[in-house]
Structures are given as C-alpha cells and as structure tokens.
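With one protein chain removed, the remaining protein chains of the complex are shown where they sit.
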Amino acid sequence: MKVGIVDTTFARVDMGAEAERVLKEELPNAIIIRYTVPGIKDIPVAAKKLIEEEGCEGVITLGWVGKTLTDKFSYIVASMALQLVQLTTNKHVIDVTIHEDESGEESELLRIALDRARKHARNLAILLLKGGEGLRPYAGKGLRQGRPDAGPIE
Amino acid sequence: MKVGIVDTTFARVDMGAEAERVLKEELPNAIIIRYTVPGIKDIPVAAKKLIEEEGCEGVITLGWVGKTLTDKFSYIVASMALQLVQLTTNKHVIDVTIHEDESGEESELLRIALDRARKHARNLAILLLKGGEGLRPYAGKGLRQGRPDAGPIE
Amino acid sequence: MKVGIVDTTFARVDMGAEAERVLKEELPNAIIIRYTVPGIKDIPVAAKKLIEEEGCEGVITLGWVGKTLTDKFSYIVASMALQLVQLTTNKHVIDVTIHEDESGEESELLRIALDRARKHARNLAILLLKGGEGLRPYAGKGLRQGRPDAGPIE
Amino acid sequence: MKVGIVDTTFARVDMGAEAERVLKEELPNAIIIRYTVPGIKDIPVAAKKLIEEEGCEGVITLGWVGKTLTDKFSYIVASMALQLVQLTTNKHVIDVTIHEDESGEESELLRIALDRARKHARNLAILLLKGGEGLRPYAGKGLRQGRPDAGPIE
Partner (left out) sequence: MKVGIVDTTFARVDMGAEAERVLKEELPNAIIIRYTVPGIKDIPVAAKKLIEEEGCEGVITLGWVGKTLTDKFSYIVASMALQLVQLTTNKHVIDVTIHEDESGEESELLRIALDRARKHARNLAILLLKGGEGLRPYAGKGLRQGRPDAGPIE
C-alpha cells in the first residue's frame, strides 16, 4: 500500500517528517511518498497526482495558514479543492491545517502542529486499515487534534 | 434498502446512535451502514463511498462545528462537498450540523444535537419512502430541528 | 411541458402554493411537479431529480434563510449547488430565497415571500415560453421581486 | 463569429445596449445574440446556453449587485458559476458587475456602469480577435473599467 504526504515550504514546522514517522509506525509495510509544494493552494493538485499518478490509497496534507482574511480565504479555496480531490478519487485525504491565529506563542504553534500532524496521521492509518468501522468506538467522543480532547457531553 | 450514517470523533454527542435508532424504527427492513471519520471535512467522501461502494439509497451525516471563523469556513467547505455528493449521485444526503455557538450551555447543545439528529433521520426516512410528496403537507410550516418549530406566518 | 417547484418545511410561508397558482395561470398546459424537502441544503438535488428523472424543462425553488452567519453560509452552499444543477442540465432553475433579516415584521416577510414567489414564477414562465428574448424589454429596468421596483437610473 | 450578451432586469442601467453598440463597432461582422434574465444568479446558465446552443465564441455578462451581505454572497455564487462556464467551454466570459455600494450617487453609478460595460466589451473584442497577445501591451498598466486608470507603479 502506498500513502502520500504533501507539505509546504510556507509552513514553519516540519509536520511532514512527523507524519511520516507515525505512518511508518502504524503502517510498517506501506510505501510513503512525499511531495513538497510552496503553499496551501499548491497542495490539492499534488495530492491528486499522488493518488492518480503514484497510486496512493490515501494522503495526509499539512498546510499552514497565515493570519489575514486573505489567508483565511485561501484556506477555503485549498480545502474546497481537497474535497474535489477526494470526491473524484473516492480516497480519503486528511486535510490538516495550522492557523497562525491559533496561538500568539511560537512554542505553542509548534506543539499544536506536531500533535495535530501525529494524531491525524494515526487517523489516516486507521481509515486505511479498517475503513469506516475503525474510528467507530470514538464517534461523538469529542476528540481533538492539536489540543486536549473536549470529551463527550453527557 | 441500505441507508448510511456518517458521524465524527470530533462531535461531542453521539448523534450517530440516535439517528440509527430512529432509522431502524422508521425503516425496519433497511440495512443501516455506519462510517465514522475524524471531522467534518472527512464526511463527504465517506458519504460518497457509502452510496457508490455500499449501495446506500440515502445518507444522513452528523457534523459538529467549532466556534471560530475557521470552523465556519470549514463548514462551508464540507457542506459544499456534500452538495457535490448529492449532485453526482442524485441521492439525498441530509447534512446535519451542530454549531458550538448555538448555545453556551453544554446541556442545551446535547438536547439540540439529539433532537436535530432524530428529526432529520425521520426526514430522511420520509424522503426515501415517499419521495418529494412525503413532506408536502408540511411545506411552509416553519418546522425546525433542534429547536421548537417556528410555525407558519399567517 | 413539465415544470418543477421545490419548497421546504423550514419556510414559514407557503410559497410553493403561490408559485403553483401563477405557473398554472401562465402555463395552462404545463404539468407542475412539486417536491418538498426539509431545508435549503436539500433543495438542489431535488431540483436536479425533477429535471433529470421527471423531465422538467425548468424549476423554481423557494428557500427560507435564517438570520445567523451560519444560515448565510448555508445559503451560499445551496445557491452554488443550484448553479451546478443549471450548468449540468442547461435548464433554468430560478433560485428564490427569503432571508429572515429582510424584515423584523412577520407581516412584511409574508408579503415579501408571496410577492417574490409570484413574480419569479412569472419570470420562469417567460423564460420557458420565449427564451432569452422574453425579458428583453425589461433589461436594465431595475425590477425587484418582494419589493417595489427600483426603476432605471436615467 | 457569434458573440453573446447576457443582462438582467434587476440592473438599473441598460448596459446591454451599451455593450452591443461597442461590440458592433469593434466586430462589425459578428452576430450579436442577447439574452435577458431576472438577476445575477440566472446569468451563468444563460451564458452557457449562448455558447453551447447558439455557438457564441465569447460572452459578456452584465450584472448588478445590491448592497447587502446577501447580495455579495450571491455575487460570489454567480461569479463562481461563470468560472465554471468558462472552464467547461474554454471560452472567455467577461463577468462585468456593478455593485450598488460603489457609489451613493445614482448619476455616478450610471457613469460607472456605462464606462465599465463599454471598456469590457472592447476587452472581449480584443481577446476574440487577437487572443492572449492582444492585451499584452497593457499588461501591468493598472487599467480600470468604470473608473480612471490607476496606472502602473514605477
């Protein structure tokens, strides 16, 4: 099984390496293919090429989004295109993004980025190994990536 | 007849179980297929796979949306993709979402979530059993899900 | 000729009945097919099914949009999907919506809703009967639906 | 060569006539086909029909956008759909819009509308006659339609 990772030179944290480490742990027999692009708007076509030209069964993408309204609008555009990639291929593409306005502290952004990349790499592995049943025990459990779990409301 | 339910691990209420209970009541002969994903942006491809790969005649999706502007933008993206799923398959996918800014009280969010999941599961069952005529008696009646009906203006 | 009407149970005014009345007046030989769905995000696939499965030559859809930003975003999503329905079928779908923030008075919302449904049903009839030439005498005339005409600037 | 013009009854200025006048001047041998619709959300399918059913080589569309946030969102929807028309036909559709918030003065709105329709009709004629090279001498020159040119920064 081939699995893809797309990351950017715009990002300020090397989330691709973290995702690769986790995917190798969780899917020891998978071939991991990486693709680095300048920014988030370059990610979707890279993800599509990994699936269609390289044969990846799933992809994780790691975007970094600035603080301005323009950056947020670019986020909408890139994420919408990642939906199109998924819907034209029927493959999961986990669209991970870190937004600079999530914290004013660089150290916290670093922590969020690594934690989110790691947990979503694990989510992708579960979806690839077990399909729609794999995460079923956690449905409605208020899981979070990059932050502590919110937990279920009871 | 097969019917699909997609829910998330991000949600803080187990709406999938509630929707499943109602669908089993309303469509006792249907086979219910569930699919759990991490968050709302992972829902559309799951819904499409339930229709195209599992043969579901309709799907209900149960999303949970955070409070930030980024979360709202992710909502646009996920909902737009659910439109594409419907338009490429000509099947109804009822796109249920709970937004954390709907209430500051966890207990009220819980109540909204369960009521909305329940009523929309019933809506899906009616659409599947009776088509576009099934809800006709309620056209313009100001029905609400998750809240009391607004009622018609007369 | 078949013509479709899609309305919702969320709406607080029975615009579908009003549109049907006008279409029967304007197109006495047409067969009117109605389809009622829960809310605006369920409208596009219903419109598409009316065209592709029922053979409608045109459709009018009657949506009702709440006041919150989330409702506005749902409006973008539903309207964008109605564009896709039109572009995949090359048929007009008149996308009528009433927004709750158009007036604080229920009586005025009622008046707006009925007037808009009526005038747009007439617009649809003209487009179906006379094509792109039918409304030509009114080009640039500042016509409004739901409100008094703004009129041309001269 | 056939060229299309789509305008609306919502617009308060007869931009279609102005565009037609310029296109006839610039492309004396072209056949101009007009199509009038109620509002901006009805424009894209009309433009597509002009290209696919009438054989137009290019189209200019003339929209008028109200002041509210809902109007702006309808603008996004209509403009996005005009992109889809262009991308499915590989033809230019010049998407001209006047926004009511561009001026509080009706006389200025009139002036903006006519100037913009006129200059963009000329742009369309150049693209149709000379392709991607025709506007090359003006690349980066800060041209404006509806307002005085901003000019290049040097």
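Chains: A, B, C and D, in written order; residue numbering restarts at 1 for each.
One rule holds in what follows: a residue touches a chain if its C-beta (ideal position, glycine included) is under 8 Å from a C-beta of that chain, and two chains touch if they have at least 3 such contacts.
This one's a predicted model, so the numbers in the text were calculated from it and none came from an experiment.
*Asks:* Just one of D:D14, D:D42 or D:D95 touches the chain that is missing; which is it?
*Replies:* Once the missing chain is taken into account, the touching residue is D:D95.
*Asks:* Looking at D:A30, D:L62, D:L109 or D:L127, which makes contact with the chain not pictured?
*Replies:* Only one listed residue reaches the unshown chain, and that is D:L127.
*Asks:* Among A:V3, A:V22 or A:V85, which residue is in contact with the omitted chain in the full complex?
*Replies:* A:V85
*Asks:* Can you say which of A:D42, A:E57, A:D101 or A:D115 touches the chain missing from this structure?
*Replies:* A:D42
*Asks:* Tell me which stretches of chain D touch the chain missing from the display.
*Replies:* Residues touching the hidden chain, for chain D, are 65, 72, 75-76, 79-80, 82-84, 86-87, 90-95, 99, 101, 120, 123, 127, 131-136, 138-145, 150-154.
*Asks:* Over the whole complex, note the residues of chain A touching the chain we left out.
*Replies:* 6-17, 33-38, 41-42, 44-46, 48-50, 52-53, 69-70, 73-74, 76-78, 80-81, 84-85, 88, 106-107, 109-110
Here is the rule we use: only the chains that are shown with their structure count from here on.
*Asks:* Could you say what rotation angle superposes chain B on its sequence twin chain C, using C-alpha positions and rounding to the nearest 5°?
*Replies:* 70
*Asks:* Averaging over Cα atoms per chain, report the distance between chain A and chain C in Å.
*Replies:* Taking the mean C-alpha position of each chain, the two centres sit 40 Å apart.
*Asks:* Which residues belonging to chain D are in contact with no fewer than two other chains?
*Replies:* none
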